[in-house]
Structure formats: C-alpha cells, structure tokens
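Our next item is chain A:
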Amino acid sequence: MIALLRRDLALALRAGGGFGLGLAFFLIVVLLVPFGVGPDRTILQPIAPGILWVAALLAALLSLDRIFALDHEDGSLTLLATAPVPMEGVAVMKALAHWITTGLPLTLVAPLLGFFLNMAPAAYPWLLLSLALGTPALSMIGTFGAALTVGLRRGGLLLSLLVLPLYIPTLLFGAEAVRRGAEATGAQAPLMLLAAVTLGTFAALPFATATVLRINLR
Partner candidate 1 sequence: MSIWEYSNPKKFMDWTAPVVPWTFGLAALACGAGLVWGFFLTPEADKFGSTVKIIYLHVPAALMAINAWFMMLVASLIWVIRRHHVSALAARAAAPVGMVMTVIALVTGAIWGMPTWGTYWVWDPRLTSFMILFLFYLGYIALWEAIEDPDTAADLTSVLCVVGSVFAILSRYAVRFWNQGLHQGTSVPVATGGRTVSDVYFVPLVLCMVGFGLLFLALVLLRTRTEIRARRIRALTARAHRA
Partner candidate 2 sequence: MPELGEYAVYVLTSYAATLVLLAAIVGLSVRRSRRVKRTLQEIERG
C-alpha cells in the first residue's frame, strides 16, 4: 500500500497541479477577506483564526474530487479492487496522499498569512498545532465524500454539499482551539477534542469508504 502512496505523491509532484492549486486558492481567499471585512485591524485580529481555518477547509475541499476521479477513469481503481491490497488501505493511503499534497502545505503556510490578518502573536503556535491536528481529518472525510461521488457527472458540487456538514466538528474545535490559545484560556480541551475527531475519522471512515468504493465499482 505504501507503493500507492508513493505513486500518488510522485504523480502529484509531476503533474504539479496538486500543490500549487490548493495553496494559491488558500492565499487568495485569505487575502480577499480584508477587502470584504474592511482593513480595520481591531476587526481582523479576533476573526483571523476563523478566516484561516475556513480558508484551509475550502482549499482542502477544492482538490477532493481528483482523489479517485483519475484512477476511476483509467481503470486503476478496478485493478486495485482485484489486487491483494485491501480497499480500506487504499482509502487511507489516498487520504494521506491528499493530506501531504494539500493539508500539510496549508498548515505550514497558514501562519505566514496570519500577518496579513494582524493575528494575535500568541495565536501562531496554536494555529499551527490545530491545523496539523485537524487537516488530516479534512482529508479522510473528504476521501469518503470523493468515494461517494466517484463516477457521477457533476460530482464536484455534490461532494462539497456532502462533505461540508461533516467538516463542522473539525472546523469548530480547530478554530476554538486557536481562539482559546490566543487568550490563554485553556486550549487543551478543544485540541484534544480535535485530535479525537481526527483519530475517530481515521479509525472508522476507511471502512465506510471501502464499502462505498466496492458499491461504486459494481
């Protein structure tokens, strides 16, 4: 199964689309907010963590439908189904590949964009930590959504509608952790809950994803 992860990463690097697209979108969304909300720093500062989290979530959402679409079209998915690799493993590897190509870069870049939003200095470590803990869940839930809509014509829109409600706990705990971290009012609770959600998704969703993939391959 590691071979699948390595191949997907190689493909993402060669195609080059994966990395750049997500980061560019993240940058644009974050930079757009002050134009909408206004340049007033006293307004931007408290909502900066929320903006960064929502932007990271949308950027992750953007590249979800490509997770299975390419392999579905060229038959790789069917061949993997009859290979000695468990589909649950395929689901986890696809989620990890998506996280490495999208979630991880977002987590590293987010603090840099904090400056544009005049984020409180105390918030930076918490932002990094919460995104690091939360973005894997975004990828795993997203992989489940991508499996649900593989093969559908206009699957992209439906994928967003299905996945966004599932993102709410992660977004909520993540942004709350940064807010409380910045105010030093005990960010341990939301962080632990965030980590719990992520662990829960990686424990359970691969089975649901595999079931859905087998149904879609019928």
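Selection criteria: all candidates are chains of the complex that A comes from, given by their letters.
Convention: a contact is a pair of C-beta atoms (placed from the backbone, for glycine too) under 8 Å apart; a residue touches a chain by one contact, two chains touch by 3 or more; residues count from 1.
Note that this is a predicted model, so its numbers are computed, not measured.
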| item | value |
| --- | --- |
| Complex partner of chain A (touching, any copy) among 1 or 2 | 1 |
| Contact footprint of candidate 1 on chain A as seen in their complex | 144, 148-149, 152, 154-155, 158, 161-162, 164-166, 168-169, 172-173, 176, 189-190, 193, 197, 204-205, 208, 211-212, 215-216, 218 |
